[in-house]
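As you look at this complex, bear in mind that one protein chain is not there, while each of the others sits in place.
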Amino acid sequence: MTLEDLERRVRAVEDRLAIIDVIASYGPSADSADGPWLRSLWAADGDYSFDTTRMPAAELEGLVELPSHQDYLAAGCGHLLTTPHIVIDGDRATAVNHSVVLVHEGDAWKPDRLSANRWELVRTDDGWSVQRRTNSLLDGRAAARGLLGRP
Amino acid sequence: MTLEDLERRVRAVEDRLAIIDVIASYGPSADSADGPWLRSLWAADGDYSFDTTRMPAAELEGLVELPSHQDYLAAGCGHLLTTPHIVIDGDRATAVNHSVVLVHEGDAWKPDRLSANRWELVRTDDGWSVQRRTNSLLDGRAAARGLLGRP
Partner (left out) sequence: MTLEDLERRVRAVEDRLAIIDVIASYGPSADSADGPWLRSLWAADGDYSFDTTRMPAAELEGLVELPSHQDYLAAGCGHLLTTPHIVIDGDRATAVNHSVVLVHEGDAWKPDRLSANRWELVRTDDGWSVQRRTNSLLDGRAAARGLLGRP
């Protein structure tokens, strides 16, 4: 084994941890209503598709200002994401995981959205960024289940 | 410090990340109903115990075909697992974490199962695999709590 061999292995674990951290940042950015932080997780030309909406990265700063998001924040909410299964291929990666939005209601919190997520990520000069996130409600539709398919 | 010392440390972080990824793969494999993928997480002679059932790895491909699982998929479901606490000892490891199954019902998702999990993992020629997973409902029984005991 050479130093160069070992450096490649270190880079692989750095990549994996960086991707875990990018995805772990989404919930805190959404629930602290920090639009610039949320947007910074995406590549400049990336996008985010959920329900029937597709938002380009340039508009993601405004996601936390949407009436639906403001209602969540006022009631009390949490965007919880599971640790993704990740497959890295050079400067590209695919990750799959679940997300659930819990909203305060009465004396408890209601699971208001449960979604499948598929993330396409790309290595940029600023580290790993989201090129595309696709989110679909796990309400029985086959398309949502398909997002969780083996990368 | 020598290159060999550092290689041992790199191997330890690779091991930990590989185990995190194996366990993070369970939910997506179950919810995309990919039996071969789900089975591939286990060692050939491994097993999975839940409730009063013990399934050997050879039968795990059929887990996603069970009527109870098909009902979950039709309704809309998510098997969410937390990131495990992991203790590695050479070619063996023990991990403990929680899992929750959310099922679509009415206008929300119902936490239908909350379980404690104890995973025994083993290093194989194909990487880390599950030798034994034991899952028990956290409904007040002491045995379930015991699964989460410090490895």
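In order of appearance the chains are A and B, and numbering begins at 1 in each one.
Assume a contact is a pair of C-beta atoms (placed from the backbone, for glycine too) under 8 Å apart; a residue touches a chain by one contact, two chains touch by 3 or more.
Fair warning: this is a prediction, and the values are worked out from it, not measured in the lab.
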Option from B:Pro28, B:Gly46 or B:Pro84 whose C-beta touches the chain left out: B:Pro84
Which of A:Leu102, A:Ala116, A:Val130 or A:Ala144 contacts the chain that the document leaves out: A:Leu102
In chain B, positions touching the absent partner: 1, 3, 6, 9-10, 12-13, 16-17, 82-86, 96-98, 100, 110-114, 116, 137-141, 144-146, 148-150
Residues from chain A at the interface with the omitted partner, ascending: 3, 6-7, 10, 13-14, 17, 20-21, 24-25, 27-29, 31-34, 37, 73-83, 102, 104, 108-111
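Note that in this section only the chains that are shown with their structure count from here on.
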Whole-Å gap separating chain A and chain B, where each centre is the average of the chain's CA atoms: 22
